[in-house]
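Missing here: one protein chain of the complex. Every other protein chain is in place.
Chain nomenclature is as follows: A and B, assigned in order of appearance, with residue numbering initiated at 1 for each chain independently.
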Amino acid sequence: MDAIFLIEQLLNGLGYGLMLFLLAAGLTLVFGIMDTMNLAHGSLYMVGAYIAAQVHERSGSFVGAVFMAMAATVVIAFVLEMLVVRRIYSRGHLAQVIATFGIILIADDLVKAIWGPAPMLASTPAALAGPVQLLAELPYPAYRLAMLAVGLLVALGLYLLVNHTRIGMLVRAGASNRAMAECMGVRVDGVFSFIFALGAALAALAGAMMGPISAVQIGMGEAILIPALVVIVIGGIGSIRGAFVAALLVGLVDTAGRAFLPPALRAVLPPALAADLGPALAGIAMYVLMAAVLILKPAGLFPARA
Amino acid sequence: MLIRIFPWTLLLVLALFPLVAPLFDFTYYVGFVRHLLIVMIAATSLNFILGYGGMAALGHAGFIGVGAYTVVALVDAGFTSAWGAWATALIVSAAFAAAIGAVSLRTQGVYFLMLTLAFSQMLYYLAVSLRTYGGDDGYGLHTPLTLGLGLGDAQGRILYWLVLAIAALLFAFLNRVAVSRFGYALRGVRENETRMAALGYPVYWIKFTAFTVAGAVAGLAGALLACHNRFVSPSLMHWTESATLLVIVVIGGLGRRWGAPLGAAVWLTLAEVLKLYTDYWRWPLGLLLILIVFFAPKGMAALLDNRGKSP
Partner (left out) sequence: MSLFIAEGLFKHFGGLIAVDRVSLTVEPGEIHALIGPNGAGKTTLVNVISGLLPLDAGRIILDGVDLTALPPHQRVRHGLSRSFQITRVFNNDSVLDNLLLAVQAQTGSSFRIFGRRADKSGLRERAIELAQQVGLGEALDRIARALPHGAQRQLDVALALAAQPKLLLLDEPLAGMGPEDVAEMVALIQRLCAETAILLIEHDMDAVFQLADRISVLDYGRVLTSGDVAYIRDHPEVQAVYLGTEAAR
C-alpha cells in the first residue's frame, strides 16, 4: 500500500461522494422542505442513467446526452409531482414510503419494457477515455477527473443558489420553518415544484455521470438510494451543507473501507477470517458511521431546524 | 356470528387444502400457501410493532435473515432437529432484536426508520461476507431437518401443517396480546408517548419489549422460510424485502387484526397471478400501492370492516 494507491483511492472516494451529493441534495431538500420521504428519487437516477447512455450511443455526444437526460428526467419528475407526489406532501412518512415504493415498482417495469432486462453498456466519452498523468507515477482516468469537476461545480452552484438568490432564501426559510415561510406569504407550492424538479435534474446528472463507471441496470436506483438516505440523515435532514459534508464522508469511508480494510485485516488476522470480515466491515462502514453520528447528534451534523 | 366462525372455517379450509389440492392438480399451490403463511407470520409481527406500537421499522427483513441463517449455521454444524433449530432461531433473533432495539428505540420517526434500516443493511453485508455459508450465492439445505415424534422430515404436507399451526397460534397469541394490559399500553405509546410517560408508563421498555417480541417472531418466520425454500441467501435481507413487509402491513390495515394476513394474501396472490401472465408484474402492484395510499389510507381491512373498529 503506497502513497500513489492512497491518493487514487481518496480521489475515487471523493468522486463517489460528490455523486452521492448530487442525489442527496435533492433528497434532503424534498425531505427538509416538504417533509416528504421520496424513495423514488433513486428511480429518477436510474432513468437519467438510461437516457444518457441511450442518447450518447445514438448521437455520440456525451455532453448532449447528459443534458438530454436531465431535461427528460425533469419532465418526468414534473409529471410525477403533479400526479402523485403533490398529493402525499401532507401525508405521514409511512404513506409516502408506500406510494413512492409503488413508483419504484412502476419505474423498474417501464425501464425494463423500454430497454430490456439486460444491463446496458454506457461507454465513456471518447475524449475522456484515456488517463491523465496527475503525478509522475499517478495516471488517473480523465473521466473520473471530469466527474470530480462536475460534482464540485454543481456544489458551488447550489451554494450560490441557496445562499445568494431569492429562491434560495425561500428554500432556506422553508427548510428551517415551513409554517413561518407560509406566513410570510411564500408561495410554497411553486417552491415545492421547483425543488422537486431541481432534485430530479441533479439525480439524472448523477445517473448520467455514474453510468460509464458502474452498471446501468434495473435496481441501480434502489442500490444507491440507501447510501443517499444515509447521507442526508448524517448531514441533518434539510441541510445542503450537511449533505455535502456527509456525502464526502460517506464516499470516503465507503471507498476507503473497500480499499484499505481487507489488506489491513489481512495484516493482523488469519487470512480466512480476514477474507470473510474485510468485505463485511467495508460494506457496513457507512452504516456504523450513521449510527455513531445519530447516537452523538440525534438530528445529524448540521440540523436545518434549530 | 359470521365473524365468530370465520377464523375456524378459514383454519379448517387451510388445513384440508393439501388433501384436496391433488384432486384438482393444485399441488404446486400447497407450496405457495405454505410460503404465504410464513410471510403472514412475519407481517403479523411487523404489524404488532408498526400498527399497534407506531414504530415504523424498515429493517424487519433483517430478523427474518437472522432466523434463516441460524438454521443454516446449525445445519452446517451437523444439527438436524427442526424443533431445536426453530427454537434457537427464535432465541437468537430475539437477542439481535433486543440489541438493535436498544439502540434504535432511543430515536424517533425517520431517524428510527433509518437506524433500523442501517442495522438490517449491516446484517445483509455480514451475510454476504460469510463465505462459509455461501456468501452472496447463498446456502442450500440439501437434506430436510427432522421432526422426530414419528412425523418424519420437515417438508411437504407435514411442514405445511406445522407452518399453519404455528401461524395460527402466533396470530392468536399476538391478537391476545393486543387486548392485554400490555397491548393497551402499547397502543397508548403509539398515540402519545409523552403523556404515557407522564402517566407513569415506562415507555422505552414497553417499546423495547414489543420490538424484541416482534423480532423473535420474524426470526421464527425466517427459520420456517429456510425449511420451506431449502435455500437461504442474503437477498432475504435486502432492504426491498423490508419495504415489502411494510407495504403488506400498510395495505392490509395498520393495527388491525386481519390487516397483516389480508395484506400478505392479496400482495403475494396478485404477484403470483400476474407472474402467470406477464413478465411485467411489478407495475400493477406499484399502481395498487399508489391507489391504496390515495383512496384507502387505512388499508383493506378497514374497507371490509365497516364498523370502523380501530382498537
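Methods note: a residue touches a chain if its C-beta (ideal position, glycine included) is under 8 Å from a C-beta of that chain, and two chains touch if they have at least 3 such contacts.
Predicted, not measured: the structure shown is a model, and the values here were computed from it.
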{"item": "In the full complex, displayed partners of the excluded chain", "value": "B"}
{"item": "Sole residue of B:Val75, B:Leu162 or B:Ala185 that reaches the chain not shown, by the stated touch rule", "value": "B:Ala185"}
{"item": "Selected residue (touches chain absent from view) among B:Trp83, B:Tyr201 or B:Tyr280", "value": "B:Tyr201"}
{"item": "Where the missing chain touches chain B, by residue", "value": "176-177, 179-185, 188, 191-192, 194-195, 197-203, 205-206, 209, 310"}
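We take it that only the chains that are shown with their structure count from here on.
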{"item": "Contacting residues of chain A [partner chain B, same complex]", "value": "31, 37, 39, 84, 87-88, 91, 93-95, 97-99, 101-110, 112-113, 117, 222, 226, 229-230, 233, 237, 275-280, 283-284, 287-288, 290-291, 294-295, 298-299"}
{"item": "Parts of chain B lying in touch with chain A, wherever the complex brings them together", "value": "50, 56, 58, 103, 106-107, 109-111, 113-115, 117-119, 121-122, 124-126, 128-132, 239-240, 243, 246-247, 250-251, 254, 279-283, 285-290, 292-294, 297"}
